[in-house]
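Below you'll find the structure, written out as structure tokens, and then a few comments.
Note that this complex is displayed minus one protein chain, with the remaining chains in position.
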């Protein structure tokens, strides 16, 4: 049980952070993604413009929230992390590596340029690699494969109510020609097998799984906690696989901004086009931000800013050895004095 | 002072490692680099074929060696790490970022494709980025700039005898047309200013600085120790810059193999075409391997194998939370029982 | 009616040409295309290895043949010429240019790199451009569009029996993932509209139209004769459109070899993966060669050789002003003395 004094202090800091980043100049926003209408200019984005939630889940399970932390949104590309973790469980590291690499490519998320040397997509965080990864998930039929993906997400979050969102994935299927092209291109080169339309459907169903910031932060905390959900106590990912998942998040998780993210913020993370960012800080916490205004890389503008500040103040950067802020950090550590 | 029992055990383990990796099948080797003759096939590589040294420098300064650990070789691309650290000291993070990025590009080390969005080379570990970095090193003239670069390398190693090797850099200047082209291309796009021939000379002089595995391991230990040489006690890099240097090593240091390295071995590192690999494990140790047989990526074949094994057995991977071997690790930790 | 003496001489020359090029070293052949099995190595190509036919149709309708000139084969990419001519008739030059360019791209026939400046495929002779072209062909439904394509090919050849070959296009549909990817990619970028599977079927039906060398030479003669079939006297293409069709054949018709073809052989031409080459020499003749052994560019090895020799000896190069051979040429000219 968290120390009530510390809890209140963390709460205050999180709300102060939320207030400070609430103002957002439209000129910083490249667009908003809508699964029906595609990328939208700020002036037509409606209420999405103002959505903004933050959640922090300590590795021991305490959760702190601010803003629209209970508002549901689709995981989109963040789901790639969990499909990859499932593929690793189903096949092991070596086998998965045969089909999808682990190298940041420098190419856009929707690149159709592959790793020619190894005849595979560059990594599981670009769309092409994610299609291959999703197709590696085992199951006797489509329904079982989907059920397994949804189930693993539920267990990461410790929330049995999470589910794919039909209107979202049906809308996405309508505008999925680029992914369709990537899939057929890979199939033409024997990098992908099976029914493309079915793989695409499964992939978009996975992307449509709807969560809140609270859920997402807990999913991060599970990764941060070595694969064990800190609330349910369930092991969701084998200990030796956590390293693999965190590694690809670290080098490939933030689209074309991945290099700068690793340099400046320095924690394993993954963003999605719906405006979510998930960060998992090993041994410390999961962080989730949701704010749909995207920058030119496709990352949430507020999300990047909030994560940069949290990482800096708590000294979370993987290669940092000092912190700018000790109070908040204490909240994530076992309260030894109580 | 290290516990003599532990020291002997580490020594034994290192020699056992050396012996086990000594055998090397020519078919695993893409070539050997010679600064006069360029890339050589194994059958004409002469005595270079058999060179093989390993050194480990604990963050507290203890050094363990095996094989040809006292044999001198040119830093080559490993020097990029130290020129970058000097440029960061001279200009600060923001200014350096204006001229050279921090993103793994997915391109080869000699790529002449730049980050068009930011009008700069992708990162300081590819040749183009290294030319820009070297050109950022301050000095009133060429001699002073070179002296500053050599000096920082000496202080990292705690060895005042290190120096640039004239026959090497003179030979390299003869075969430097690709780097020359990269420099003129950048100058034509205002990414680089100044006299190309002079910049190139300074860069190749920096690359020709000659070290041993023992030196190199100590250079790694200095980075691992937060920027302070553990033997001389001198601060070589500001504490807040260490994070930046380790970050680019982590994501960009191993040529096209950087992604797989981060996934499998998971420590900040840099390799050079002369066959050296430097790894810096924050808070733990510096590792150096020298063995000139290169794989298709340009990394030392034995170097990769040795580092993979050390990382695995000591649990050094950044995102690992367990080790396969505890004995050796104890040697790197303060000996609490003595 | 041709002069019988000249006819006999042309016949002799053509057979002599056939005999001289009959020998073909497997080492010059990169492969053989089979619509069921894809690209085949020479040793498994079976009787295809020996197929070799030549036909010449003078602009006045006289036809000369040698070898397997009556053996049927699928037009494959040669059909792109006729679909393009139909699209030009249906929409006019300006409108067609909006959807597909006329620039040799330097890319492979199956390139999925587009003309970004104009947001269209580079030209109608690469697959992507041909898919767009075929989709421009008018018709109230699929059946009518196919009928119009088949019909125009029949009229070019003056042979009402020509037709699409179901086993061929059904087999091609099975291995069409690369074209499928190109089509979805273009649709995702609004370069192509409609049902991809239907467009692809129509395109592959068009490619499967089966002809003989005799037919193909007559199709060339129709183009050479300003768009009027010299035997039936029917105008198949408006006079002002002939220029457009010959122009793209000239610069884009021979895959990546187009530049060298224009330099060395210098006549409008188109090749297909089945081993056919069609050349149309304005005011003079149509030439057809069929021989399935393909070079690395995908052009018929014997086809290139025979065309080079005919062009050289008859002085057919667009920018040549002298001939090496006058006899054969006389055969293509109105026999003024008879």
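Chains here go by letter, A, B and C, matching the order in which they are written, and residues are numbered from 1 within each.
The criterion applied here is as follows: a residue touches a chain if its C-beta (ideal position, glycine included) is under 8 Å from a C-beta of that chain, and two chains touch if they have at least 3 such contacts.
If you're wondering where the values come from, they're calculated on a predicted model, not measured in any experiment.
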Contact partners of the omitted chain among those displayed are B, C
Out of B:182, B:218 or B:265, point to the residue that touches the absent chain in the complete complex. B:182
Tell me which of C:53, C:268 or C:286 is the one touching the absent chain. C:268
For the chain that got dropped from the picture, name the residues of subunit C it touches. 101-107, 117, 122-123, 226, 239-240, 242-244, 246-248, 250-252, 256, 258-260, 262-263, 266, 268, 282-283, 296, 317-322
Residues from subunit B at the interface with the omitted partner, ascending: 112, 177-178, 180-185, 187-188
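Here, only the chains that are shown with their structure count from here on.
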Name the graph shape formed by the protein chains and their touching pairs; answer line, ring, star, complete or other. line
Among the chains, which one keeps its Cα centre farthest from the Cα centre of subunit B? C
Let me have the rounded angstrom distance from the C-alpha centre of subunit A over to the C-alpha centre of subunit C, please. 51
When centres are defined as mean Cα positions, the distance from subunit B to subunit C in whole Å is 57
Among subunit B residues, those touching two or more other chains are none
